[in-house]
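What you see is the complex with one protein chain gone and the rest in place.
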Amino acid sequence: MTLPEEEVAEELTPGVPGRGPRRAPSRGRVVVRRFLGSRQGAAGLAVLVVMFLLAFAGPLLSPWSYTDRDFTAFLQPPSASHWFGTLQTGADVYAVTLRGMQKSLIVGLLAALVSTALAALVGAFAGYFPGWADRTLTWLTDLLLVLPAFLILAIMSPVFGEGTWALFVLMLALFLWMVTSKIVRSMTVSLKRREFIQAARFMGVRPVTIIFRHVLPNLSSLLIVDATLNVSAAILTETSLSYFGFGIQPPDVSFGTLIADGSKTAVYAPWTFWFVAGLLVVTVLAVNLVGDALRDAFDPTSTRPR
Amino acid sequence: MAGFLARRLLNYLVLVAVAASLAYMLAATALDPRSNYADRTPKPPPAVIDAQLTALNLNDQVPLLERYAVWAGGVLHGDLGKSVTGSPVNDDIARRAGVTFRLVVLGMIVGSVGGVLLGALAAVRQYGWFDRVSTALSFAVLAVPVVVLANMLILFATWLNDRLGTQVFLVSGEYTGGLDTGFWGSVLDRIQHLVLPTASLSLALVAVFSRYQRNMMLDVLGADFVRTARAKGLSRRAALTRHALRTALVPVMTYFAFTFGALLTGATFTEKIFGWHGLGEQLINSIFTNDVNTVAAIALLAAVAVLCASLASDLLHAALDPRVRAG
């Protein structure tokens, strides 16, 4: 309807670098500045830091550990001795909630890391090498998209006994990467046509080197944003699985198991549900805010004020 | 065109076959129907258990591949096997599929239409109060998992019902059994049951779609062709609805295939929490009862559904975008 933004930008900045001695700020610094400059990004990051502190340093403040049972107080509302109240079993809600948060944060972070790495590699190789490599990888991606992830994870749940949460993380990651990988693939295909990749190719740079030197760095903004958003996806998936008893197994606890238990008593003992649900929502919200702000910070054309 | 479609369908068939087989193998390995008999009193003799399990094609003494062959042979003839209780899986599934179908379709329509409208409105008034509020709300909704959302809705409904002193929202099941209030009465009853599950299923979808539609719309708002439309003398509103919205719809409709899998998972949770007797509830129950054949059947159906959605989204894309159906 109006003059496109880029055109305006072009009209306004016919790049005049030779002028003035200012040292060009590195891209990383620009991104950090833009990220911290956005209110939502700074807020999200602050909340996230607080959440981490709470999850890992918080338990030290309370005399109760998540395995303790207070046999003098069953299902008691918050009080001086039990800050968040107690469960039907006499467990301290504060202690178990923080323990659950630890688990959920670790699971979320690791699963996001693994799945994003997988997405980047599979997508970039599929996009860069047409022919059988592309076909095989794309077919695998499609297969995993078709497999009902929740069902597979649920069936596998007996395997996730105590101490095997690393396997759980891997399985979680295995079902999170496909959509990103498809995006990475199509972006790689278009990047490959870009002239700087062609230039490297005609210079004699090896394909794998090109992927790691040119393709992946140029997708880094997408990947970082995706990893952030995967953290929240992983936390949410973990919660849902654990809610139905398919994820983290007792005696260990996570957000999901706590919410499942809490929802049964929520009507008459709201503290069993609302603290953990609230912390979960705030955590995921913070992660999403950070991801969104990162996306804006990386996007040179973005002019969102916030 | 026909040849191409055939090749694509063949590819889909292979994908479904491999996915279902994988699901069967996994289920048959990980689930243990034998344990169902462990708690029976009196404990049946092992020979009886074996005979029963073999009759159901669930005996873990029989090699996996043999069981798989029997199951696959049955599936090819349209027989999905027997559940642990001995009833045919087909009947069970057929009965429940309708319930899930109603829930998913309704959720999808509400979610996508609502999301597109919200997103388009937000984009048109970028940085206006509506944009800000809807953005904040969709962020909030996206941070709430379906299980928590469903429970929160239940808590809210109970609270509201208490306040109003009457049952406005019904939180369990699809309809009230044995109700005798005539046609309109049962319609009302169904709607009372329907509101909360649909809301919990579609709210997240609304949030996702509205974000996506907003971004697509913002991309298009600055496009040359919208400027052309304005240069013709079209009013802002006409240029936006006739040119921008119509064009921005194309990528959003294809996005829908990606969300379908998530929607199915969401439906599973919703059914279980609201006590709808659909496939999702069945799935969770069957995992707990080690019902291998039912699990495999549902996996098969889910795979088919996802591929159908993907095909539908492609067709929709072609219908909406002349560039795609070119040639």
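Order of writing sets the labels: A and B. Residues in every chain begin at 1.
By definition in this document, a contact is a pair of C-beta atoms (placed from the backbone, for glycine too) under 8 Å apart; a residue touches a chain by one contact, two chains touch by 3 or more.
Just so it is clear, contacts and distances are computed from a predicted model.
Look at the chain that isn't drawn here: its UniProt entry, checked against "Amino acid adenylation domain-containing protein", "Methionine biosynthesis protein MetW", "ABC transporter ATP-binding protein" or "Menaquinol:cytochrome c reductase iron-sulfur subunit", names it "ABC transporter ATP-binding protein".
Counting contacts over the entire complex, the absent chain touches A, B. Within the whole complex, the absent chain has one touching residue among B:5, B:168 or B:308, and that is B:5.
Shown as candidates are A:62, A:81, A:138 or A:218; the residue that touches the absent chain is A:218.
Check B:82, B:193 or B:227 against the missing chain and you find that the one touching it is B:227. Contacts to the hidden chain, counted on subunit B, fall at residues 1, 3-5, 8, 223-225, 227-236, 242-243, 246-247, 250, 314, 317-318, 320-327.
Contact residues of subunit A toward the unshown chain are 1-3, 5, 7-8, 10-19, 23-24, 26-27, 194-196, 198-200, 202-205, 214, 217-218, 220, 300.
Basically, only the chains that are shown with their structure count from here on.
Chain centres here are Cα averages; for subunit A and subunit B they lie 23 Å apart.
Within the complex formed with subunit B, the subunit A residues making contact are 1-6, 139, 142-143, 145-152, 154-159, 179, 232, 236, 239-240, 243-244, 246, 256, 259-260, 263, 266-267, 273, 277, 280-282, 284-285, 288-289, 292, 305. Considering their complex, residues 15-16, 18-19, 22-23, 26-27, 30-32, 127, 139-140, 142-148, 151-152, 154-155, 158, 221-224, 226-227, 229-230, 236, 239-240, 244, 258, 261, 264-265, 268-269, 272, 283-284, 287, 295, 298-299, 302-303, 306-307 of subunit B touch subunit A.
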